[in-house]
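Take a look at subunit A:
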Amino acid sequence: MSQNSKKVRLATAWLGGCSGCHMSFLDLDELLIELIEKVDIVYGPLVDHKEFPEDVDICLVEGAVTNVENLELARQIRTNSKIVISFGDCAVTGNVTSMRNRIPIKDLLTAVYHEAQAPIGAESLKVLPALLKKALPLHQAIKVDLYLPGCPPDPERIATAVTALLEGREVELAPQMRTFG
Partner candidate 1 sequence: MTAQAMPSVPAEQSQQLRFQLIDKSLKKFQYQQDALIEVLHAAQETFGHLDEEILDYVSRQLKLPPSWVYGVATFYNFFTLDPQGEHICVVCMGTACYVKGAGEIVTKLEREFSVKDGDTTEDGQLTLMTARCLGNCSLAPMLTLDGEVLGKESAESTIAAIHTKATLTAAAKEKNA
Partner candidate 2 sequence: MNPTSLLKQAEEEQQRQQQLNLRVFLCYSTPCIAAGAEQVKTALESLIKEKQLNTELEIVATGCMGPCSRGPLLRIKPAEGEEQTYEKVTPEQAREILLHSIEQRPVETEALPADLPFFARQTRIVLSNNGEIDPEKIEHCIARGAYSALAHVLHEMSPEEVCNEIKNSGLRGRGGGGYPAGVKWNLVRKSPADRKYVVANGDEGDPGAYMDRTIMESDPHRVLEGMAIAGYAVGAEQGYIYVRGEYPLAAARLVKAIKAAERRGLLGSRVLGSNFNFRIDLRVGAGAFVCGEETALMTSIMGRRGQPVPRPPYPAQSGLWGYPTLINNVESFANVAPIMEKGADWFASFGTDKSKGTKVFALCGEVVNSGLIEVPMGISLRDIVFEIGGGLPDGGKFKAAQTGGPSGGCIPAEFLDTPVDYESLKELGSIMGSGGLIVMNETSCMPDVAKFFMEFCLDESCGKCVSCRVGTVEMYELLKRITDGSAMLTDLEILEELCELVQETSLCGLGMTAPNPVLNTLKYYRDEYLAHIENKSCPAGVCQLDQIPLMKLPEHAAERAVFKEER
């Protein structure tokens, strides 16, 4: 894909989350311009690629693993990425996404798709990917190399981590940069 073979292949993925972590990524502002010189963004909501590509160097994964589709994608990510980063609280802890874990799936779907204000009806359920019994933090589904907590992780954290990785250094976050929430 990329003409410059030296560029790092970066992917981002959006599982069960609100996309806030991706928004925070966009908040990198001018750093994005610097970044884009060093990396190719090869997959994710920010670019238009249908399939998760091979040979990804770094993948930032937002969101908890909450349905079968998430799980399949998580596995593809693991198989094809060198470094997988749990990106934001939903991926790291399950966070808000996992607040449904106490509720039986059946009750949950009934409440959302049948009793909610705009009923969608049973038919549409057939196209929804099946929910897992519990929304899982990413590392309980696949092996994770680095944790970047925060809801969302602020741009400073993202910059610190990504810069270190691009420079081939070990990522060291100061305590105040690794708080949940």
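The set was built so that all candidates are chains of the complex that A comes from, given by their letters.
The rule we apply is simple: a residue touches a chain if its C-beta (ideal position, glycine included) is under 8 Å from a C-beta of that chain, and two chains touch if they have at least 3 such contacts; residues count from 1.
These figures come from a predicted structure and were not determined experimentally.
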item	value
Candidate from 1 or 2 that touches subunit A, complex-wide	2
Contact footprint of candidate 2 on subunit A as seen in their complex	65, 68, 71-72, 75, 105-106, 109, 122, 125-134, 136, 140-142
